[in-house]
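The complex appears here without one of its protein chains, the remainder shown in place.
Each chain carries a letter (A, B and C) given by its place in the written order, and its residues are counted from 1.
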Amino acid sequence: MSLAPRQDVADAAPKSIADRLLRWESILVVLLIAVIVGNTAISPYFLDIYNLSDATYNFSEKAIVALAMALLILVREIDLSVAAIIALASLAIGLAAQAGAGLPVLLLIGPLVGAACGAFNGFLVTRIALPSIVVTIGTMSLFRGLAQVVLGDQAITQYPKNLTAIGQSYLIKWPPLPYSFVIFLALAVIFAVVLHKTALGRKLYAIGNNPVAARFSGIPVDRIRFMLFVLTGLLAGLAAVLLTARIGSTRPNIALGWELEIITAVILGGVSIAGGSGTIPGVVLAVFILGLATFGLSLVNVPGIVISVLLGLLLIVSIALPIVVRRLMQKRPAG
Amino acid sequence: MTKTTRRQTLQLFTAGAAFGLAPSLFTTAARAEGKRIAMVVKNLGNSYFDACAKGATEAATEVGGFEIIYTAPTKATAEEQIAVIDALIAQKVDGIIVSSNDADALVPVGKKAMERGIKVISFDSAIGQEGRIMHLNASSTPLIGAKQVQMIAKTLGGKGEVAILSAASTMTNQNSWIEAMKEEWKKPEYKDMPLVATVYGDDQDDKSYREMQGLVKAYPNLKGVISPTTIGIRSGAKAIIDGGLVGKVFITGLGLPSEMKDAVLKGACDSFAIWNPVDYGYSSTQIMINILNGAEAGPGSTVKMGRMGETTVGDDGQAAMGDPFTFDKSNVEEFAKIF
Amino acid sequence: MSFLLKHRELALSLIIAIMVTGISIYAPAFATFENAASVLNDTSILCMLALGQMMVILTRGIDLSVASNLALSGMLSASLAQNYPDLPVIAFIAVAIATGLVLGLINGSLVAWLGIPPIVVTLGTLAIFRGMIVVYGGGNQVNASEMGDVFQSFPKVTFFGLSTIFWIMAVVAIAAWLFLSMTRVGRGLYAVGGNPVAARYCGIDLAPQQLLVYSVAGSISGLCGYLWVSRYGVAYSEIASGFELTVIAACVIGGVSIAGGVGTVAGALLGALFLGVIVNALPVMQITPFWQMAISGIVILAAVVVNARAEKRGVKLILPEARLAAGAAK
Partner (left out) sequence: MQKPDASSPLPRGEPVLFLNGVSKSFPGVRALNDVSFTLRAGEVTALVGENGAGKSTIVKILTGIYAPDAGEIVVGGQQRQFHSPRDSWAAGIAAIHQETVMFDELSVAENIFMGHMPGRTSGFIDWPQMRQRTAELLKSIEADFDPDDKLKQLSVAQKHMVEIARALSHEASVIIMDEPTAALSRNEIDDLFRIIAQLKAAGRAIMFISHKFDEIFRVADSFVCLRDGEKVGDGKISGITEPKLVSMMVGRPIDQVFPKRDIAIGDVVLKVEGLSNPTEFADISFELRRGEILGFYGLVGAGRSEAMQCLFGMTAASSGRITLNGTPLSIASPVDAIAAGISYVPEDRQEQGAVLPLSIRENITLASIGSHVRNFFLSKPSELDAVRVLGRRLDVRAAHWEQRLGDLSGGNQQKVVIAKWLAAKPKVIILDEPTKGIDIGSKAAVHDFIGELAEEGLAVILISSELPEIMGLADRVVVMHEGRISNIFKRGTWSAETIVSAATGARKAA
């Protein structure tokens, strides 16, 4: 049928080292090494296995939510209500604890309430076809507001010992690994495998790059987006369990402002806000960079707000720099 | 002002440099000769705590051989404060003085610090008893509560509706003071001065301001407001002045002379109380220094506070520094220069 | 009903009117002129910020840094007043606006010239601008008594019972309306947001427009920074913390489409007023403050759902009987 001889097509492009080095993940690895070396140099307390283990407490819960958020942003959605979901789920755990529920109930109710909140977001986004950024600005007020209505000026502070043990002791004694960090690592592996090695992962990339074509290709786009909202809520609920167990207290302002930190990690991890590109290893690297940089700077007592300035700069510079470099490289041959 | 600016700019610069692998500038800050005491407050950018820190430095200089690390989280939440304390534990500081954002949430991290040999006490806003050695109240809680009710009763002549404008609903110390106020209120002399509402300004100026406006509208017969928070009282006073309510509604509570000078002179506030935050920071630090030097601070023991004398720790592990000090037209201008 | 759905501004005014009536019956204190004036004075800052934000959203952008910008501009203006309390008030306003403009230009340049997504840029500058307050002022705050009377008295001057803040807002709103509906550049914003490719073919480039809207939004934030600080009499790092989401919520309630190209001055103002009425009514109605957040969440969601219904893209009308039916309904 063809008018010219058929052409031979290679299976894959010739692999070039330059391409690999220019990958976002490679840049992040360099950045992570820089942070570790820098921290080691500025503080003698940084490279201490117990200290590092303690540091993971403060970012593992956010990191768990970041995994789900990465998938959500990958398919062009966003969830600003995650921190509010944590508050509501923590409230549910607290009420259950007050009612005398046992450990299994306490462990389950957080993720369940989280998933229900996620389902509510997902319903509004996929069924009523509302933009997710707007929906979740609304639900972030609603979910945290509900927690505030129930708690008022009270706090729930009586948690059974077997729950708080999960947040305050190590799952593995040596090397000292907290529950939350191990759960994060396990989830990261699962997420990486699912996103990069399974049919579902391929579908997510297709949706992120072209939702209409994905739907025409027989991918249940709305169902997957809905499930991702549920998943994000579920992991926020799981984070609520770990956080509640760690601090043993539920107040309406719990996890306030986490949504922006989580989204920052995802974006720094190379997930495009426009959808369709990004990897789980990238997000994991970004989580470590942000967590360890914060920890290292706190070790030399840089005020938190100054740290947030530096992390803000890190975010913008790390995204702007490749663009500037690319422009300069493009201009050179012409000029 | 300019001095601080330059110092802070330098700090940012160095921090930025540390980020980019030029860390040598920092080592001096990180390692010191003597023992290190960290003062962790609720959040930064609060002049009350800045004054406390001034007192802490004063105590450290007075005794000698101690270095003060003054720090706080960006947001006034327990999680952030825990992260800050974790970093202090990692640095193996010798003592930590905390004003907590959440009494219960800080217990585990306080315990962890003590397990690793770090002495922990709280001031201003307590940590739960298991998470610290002792807590120093500026004054005893019943005294602070009673004082505020007495002040408004004096202003109003014991007649008229009164409301409370508090900070966030989660703040431990505000809540316990309100409890104490209600206790005082039970006395018969206040029967013509009912408490009609308790509202929360979340320690935000705009919210406190609006809540104050709302109170006046919701309770047309409102005569007095008690605000046991420095932000609440200053915004509430401002709302009274801006709303032309001077003479109709009076505010009292806990405020800083520097912030309340205007309100007192313009008549929105008759009198208000506070302890001297410089003294407060000083006393807390003196106690910590004594503990580090081996003093006992458990329930029943007596601890020394340098120039502020001494105090006895109660069975609940709490002690009080002294009586709150009252400010009015006669002395506010003088103290406004100090804090 | 369908008429109201199509005329969002009218529907919103009606809802606000019903709400105000309801609240007034419940709490007569709400229905006084003083109260109306105080609601308007109180909401003016939100109104102005919503107008700036709307212009950004029109071009398919978003500015999360408005509240941080406000806080930093207010701080710089207040610290000028602290050092030179006797300068004319215009100097303080000028410094605040100029600071806001510079910060807006930073956002605008990163978005327009480097093509970084607006949400990423402003998420970063949200943290940076606010942090710069501490870096600049060393964490010190500027108190009312340090600012001087010139600085503080200006927003309290009243004309016809309404404060200067309100009248400034009125001027900003009229200017925004003239700009958006009567000038080529203003109409161009709708074109760029509605269809960027087509706008390019019409000779309207996105980049200068983006630079413009972020600068305008920044300048407005700067102006509001001065007004906020002088009204509440304190400048420090935490003022207006989290206010950016309220501003965006006001736009959303006012029918500004987050997808760009849709939004009116009246809509943004009404959206802000709607939130203002609710926030001011709760304390008057003696509803516990704990309900406030949940209620604003519900209101935002309700507004979005209603707007989505009004915007719902019509199905294709191919069958002759369907076209007739649609024609009859018109």
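Going forward, a residue touches a chain if its C-beta (ideal position, glycine included) is under 8 Å from a C-beta of that chain, and two chains touch if they have at least 3 such contacts.
What you are looking at is a predicted structure, and each value in this text was computed from that prediction instead of being measured.
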- Note on the structure: Missing chain -> touching shown chains A, C
- Message: Which candidate, A:Arg23, A:Arg127 or A:Arg202, sits in contact with the chain we can't see?
- Response: A:Arg202
- Touching residue (missing chain; options C:Gly131, C:Pro155 or C:Gly188): C:Gly188
- Message: Counting contacts across the full complex, list the positions on chain A that touch the omitted chain.
- Response: 1-3, 6-7, 9-13, 193, 197-199, 201-203, 205-206, 209-210, 212-220, 276-277, 330
- Message: To test your reading of the contact rule: which positions on chain C touch the chain that is missing from view?
- Response: 178, 182-184, 187-188, 190-191, 194-195, 197-205, 261-262, 315-320, 322
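The working rule: only the chains that are shown with their structure count from here on.
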- Based on the touch definition given at the start, go ahead and assign the chain network to line, ring, star, complete or other. complete
- Task: Compute the distance, rounded to whole Å, between the mean C-alpha positions of chain A and chain C.
- Result: 30
- Taking each residue of chain A in turn, which ones touch at least two of the other chains? 152-153, 252, 257, 303, 305-306, 308-309, 313
- Item | Multi-partner residues of chain B (at least 2 other chains) | 11-12, 44-45, 169, 200
- Across the complex, what residues on chain A touch chain C? 80, 124, 128-131, 133-135, 137-146, 148-149, 151-153, 252, 257, 260, 263-264, 267, 273-274, 303, 305-306, 308-309, 311-313, 315-316, 319-320, 323-324
- Query: For chain C, which residues count as touching chain B in their complex?
  - Reply: 27, 29-30, 35, 38, 42, 79, 82-83, 133-141, 143-145, 156, 228, 231-234, 236-241, 279-280, 282-286, 289-290
- How about chain C: which of its residues touch chain A in the complex? 62, 110, 114-117, 119-121, 123-128, 130-132, 134-135, 139, 237, 242, 245, 248-249, 252, 258-259, 288, 290-298, 300-301, 304-305, 308
